[in-house]
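Of the protein chains in this complex, all but one are displayed in their positions.
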C-alpha cells in the first residue's frame, strides 16, 4: 500500500517535473517571440508616423533625392541613403565573396589540416574585432591611402565597402567552409577518378553543387554589412547625396541614423523620419532572411 | 587553350595567395592595433578612472563595466537561450508555429545593432524608465545574444547520439529529465565554447549600447559592494560606459591631450580580451570534450 502511494507520488513528481520543464522552455520561446513582436511594433509605430502624422508621402520618401529635414519646406528623400546602403554592402559582398570562397577551398580542399588549425581561428578572430576599432582603422589607414591614390577625399563608398568586406569575411567564410565540408566525398572522388584536376573538380563539381549554400553566406554577409553602423559612419563621409563616384562622400541608412538621432527631439518630423529609416532597415532584414530561406530550400533539393 | 594542369596550378596558387592575403590582413590589423596600443598599457592605465581634459586618464571603470555588463547579459541570456534552444530542438512540433519561431530567431540574429539600440532607447530607457543603465544595456545585448544561444543549444543537443537519448527514455526517464541530465551534459562542450564566442561579440558591441547603457560612468566607489547604492560598481541601474563605447567617445569628442593614445590603448585591451575569449573557448571546449569522453 505504502509502496503504491510512493510510486504514485514519484510518478506525480515526474509528471510535475516534465510539465515544469515544458512550461519553462515554452516561456523562454515566448520571450523571444514577444521581443521581436515588440520590436517590430515599436519601430513600425514610430517609423510609420512620418507618413501618418507628418504627411510625408511614402513614395516621396523612398524615391526622393533631397534630404533636408530642417529646410523650408522640409524634404525627406531617403533614396541617397538607400542607394548608399545597397551599393556599399553589395560592393563589400562582391569583394568578400571570392575571398571567402578561396579561403574555404584552401581550408577544405588544399590543406585541410593546416587550414582548419590555423586559418579558421584567424578568420574567427576577425569576427571578434569590435566594429569601432574597424572604423578607427578605416579612418586612420584606408581613408588617407585612398585620398593619396585616388581623386577625391578618400571617404566614400569604396572606403566603406572595403572596411565592411573585412568585417563580413568571417561570416561568409564560415558558411562556405561548412558547405564545402558537407559535400559528399563520393562526388569529388568520382570527378578525380574521371581524371579531372583539382581545379576542374572545384570549378565544375564543387562550385555548382554548393552554390546555393555559398549564396546563403553571401546574403548573410550582405545583411550584416547592411546593418553595420559605426564603422561605416566613420569612413563614408555622410553627405546626403547619391555620389557621382566611388570616392565621393555618401551616406547609408545607418550612418544617417547615428549622425542625427541624438540631435533631434523625439516626436519631431526629423526624428520620425529617422525612425522611418530604421523601419526600412528592419524590412530589409526580413527580406534578407526570406532570401536566405529560399536559398536554403534550394540547396536541400 | 591552356593545359588543365597549368590551370590547376595557377588556380591553386591564387587560392593559396588569397588565403595568405587574409592572414596578412589580419596580421596587419592586429599589428596596427597592438603596436600602437601596447606601449600605452600599464597597470595604472587599466585601473585608474578616465580624465576628461587632463592627460593620464585610464580605463578602469570602463573595463569593469564591460566585464560586469557581460556577466549581467549572460545571466539573462544563458537560461533563456538554453530554455528556448531545448524547446526548439526537443519539444517543438513540425508545424507553422515552429516555422514562425524559427523565422523569428533568424530575423533576430541578423537585426542591425543600431535598430536594437534604438528600440532599447525607446522601450527600455524611456518607456520603462530604466534610464541609461547597465540593466537596459544587458537587455539590449540579450536581444542579440539570444538567437545565437538558441542556435548553439540546438546544435549541441543535435550532436547527442540518438542511442543515448533513447536509452534514457527507455529507462523511464521523463523527457525533461533526459534532456537535463543526459543530453545537456553531453552537449555542454559545444554550448560552453559557443557561449564564450558569443560573449566576445558582446564585449565589442558599441552601437546598441550608445543608446542604452549610456556614455558616461558615474563615480564608482570600489569599496561599496551594496548593489543598491548608486555609487556601487555592482548597481545594475547605474549608467555604464563600456570599453567599446569609450573608444567611440574619445575618438569623437575626446578633449584630453592624450586621447589618441588612450583610444589606441583601449583598442588593444579590447582586442586582447576578445583574443583571450577565443582561446578560452577553444581550450575549454577541448578540455570538456576530453573529460566527458574519458568518462565513458
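Order of writing sets the labels: A and B. Residues in every chain begin at 1.
In this section, a contact is a pair of C-beta atoms (placed from the backbone, for glycine too) under 8 Å apart; a residue touches a chain by one contact, two chains touch by 3 or more.
In this section, contacts and distances are computed from a predicted model.
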The complex's invisible chain, by UniProt name, from "3-hydroxyacyl-CoA dehydrogenase", "Aspartate carbamoyltransferase", "Amino acid/amide ABC transporter membrane protein 1 (HAAT family)" or "Phosphate-binding protein": "Phosphate-binding protein"
Out of B:120, B:214, B:265 or B:285, which is the one that touches the chain we can't see? B:214
In the complete assembly, which of B:88, B:123 or B:281 touches the absent chain? B:123
Since one chain has been left out of the picture, which residues of chain A touch it in the full complex? 20-21, 23-24, 27-28, 30-31, 34, 38, 41, 45, 67-72, 139, 144, 147, 152-155, 234, 237-241, 243-244, 248-249, 251, 259-268, 270-271
List the residues of chain B that touch the chain left out of this view. 52-53, 72, 75-76, 78-80, 82-83, 123, 125-132, 135, 138, 211, 214-216, 218-219, 227-228, 230-231, 236-239, 249-255, 259
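Simple rule for what comes next: only the chains that are shown with their structure count from here on.
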State, to the nearest whole Å, the distance from the C-alpha centre of chain A to the C-alpha centre of chain B. 17
Please give the residue numbers of chain B that touch chain A in the complex, ascending. 4-5, 7-8, 10-12, 14-16, 18-19, 21-23, 25-26, 29-30, 32-33, 79-84, 86-88, 90-91, 101, 103-108, 110-116, 118-119, 122-123, 126, 143, 146-147, 150, 174-177, 179-180, 197, 200-201, 203-207, 210-211, 244, 247-248, 251, 263, 267, 270-271, 274-275, 277-278, 282
State the interface residues of chain A toward chain B in the complex, per the touch definition above. 14-15, 17-18, 20-22, 24-29, 31-33, 35-36, 38-39, 42-43, 46, 98-99, 102-103, 105-107, 110, 115, 118-119, 121-133, 136-137, 141, 166, 169, 196-200, 202-203, 220, 223-224, 226-230, 254, 257-258, 261, 266, 275, 278, 281-282, 285-286, 288-289, 292-293
